[in-house]
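This is the structure I want to talk about, given as structure tokens.
Note that one protein chain of the assembly has been removed; the remaining protein chains are unaltered in position.
The block that comes next holds subunit A.
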Amino acid sequence: MTTNLPTRPFQSSVAIEDITGLKERSLGQRLLASQPFWVTIALIIMCAVMTWDQPDAFASADNFYNITRNFAFIGIMAVGMTAVILTGGIDLSVGSLMGLVGVVCGLVLQAGYHWAAAVLAGLFAGGAAGAVNGLLIAYVGLPAFVVTLGMLSVARSLAIVLSENKMIYEFGPWGDTFNALGGGSVLGIANPVWTLLVLALVFGFVFNATAWGNYLYAIGSNENAARLTGVPVRRIKLQAYIVSGLTAALASVLIVGWQGSAINALGQGYELRVIASTVIGGADLMGGQGSAYGAVVGAALIEVIRNSLLMAGVDSNWQGAFVGLFIVLAVLLQRIRGKRSA
């Protein structure tokens, strides 16, 4: 009996080296699959429509200045929050930390100390509160949601006690310099925006190019695997919460300077806007996914929506509904993309 089967043993026409050298997806494909890219598109479309609709009001230099400054505060915190969310955690205390840090800065200035002392005291307060969060979460093993919810309450209460429930606006001899930090501008762009830009670049680099950034993704992706392969999981988590506390403090220093007064209610409800920014920018609350650029563009989108609604004459009470809609849409988009790539 004869067969037509080839007698030569099967040989693969491609060498393994050819395959192992392949990139999974081209740059274009990766861009199309990334959430921040689509949010950027949405942002551009929204700006284009508003510019066409209200060329005088929306596309003015003044409005640009206002919008960018407004989202800079949220953006700064969102970048720090991204570090926490990458590990699969959450930090609900950032809004309250703003209040506490603001009061601390105000009191230091009121007592007549140097502006740098006020900034350092503020950053120290934020970092210390973040460290308490991190220690309880990483070393004691309590759930992040509960610990930071507790800190939300404690920090706000401390702010009220320290300020004796009064507004602090007499900033002493260094008040003007302090106010210029957050309220001033360089080359026509507000200082908080420059701060956000630098922070986003630094953290974009840290998340992508350093072992520390890589560990954040690893912990959020599979904490047990990270531990088994020798990643210092606890230390990294602690550091992530300190980073989040520090960025909240930084945002608070700038916002107090801009407003020229410190109130203990500063930052109330901001934690939700910060988390919303990171989620719209593609961060996964289960961990392992997110980026610094996404956090910034998410914050920008929320502010542009708010601003546009205001300009379009929509009752400002509708803002919450629209922002909420976008959060859900963003997660929906993520889910759909996730299904396709899985």
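We take it that contacts are C-beta pairs under 8 Å (C-beta built on N, C-alpha and C of every residue); 3 or more make two chains touch, one makes a residue touch a chain; residues count from 1.
One rule holds for everything that comes next: contacts and distances are computed from a predicted model.
Taking the options "Cell shape-determining protein MreC", "PqqD family protein", "Sugar ABC transporter ATP-binding protein" or "Periplasmic nitrate reductase, electron transfer subunit" in turn, only "Sugar ABC transporter ATP-binding protein" matches the UniProt protein name of the chain that is not displayed.
When the omitted chain is restored, the residue from A:200, A:231, A:251 or A:327 that touches it is A:231. Within the whole complex, the absent chain has one touching residue among A:75, A:89, A:122 or A:288, and that is A:288. Check A:36, A:183, A:204 or A:220 against the missing chain and you find that the one touching it is A:220. Although one chain is not drawn, the whole complex shows that of A:45, A:111, A:146 or A:209 it is A:209 that touches it. In the full complex, subunit A contacts the hidden chain through residues 16-17, 19-24, 209-211, 214, 217-218, 220-222, 224-226, 228-231, 288-289, 341-342.
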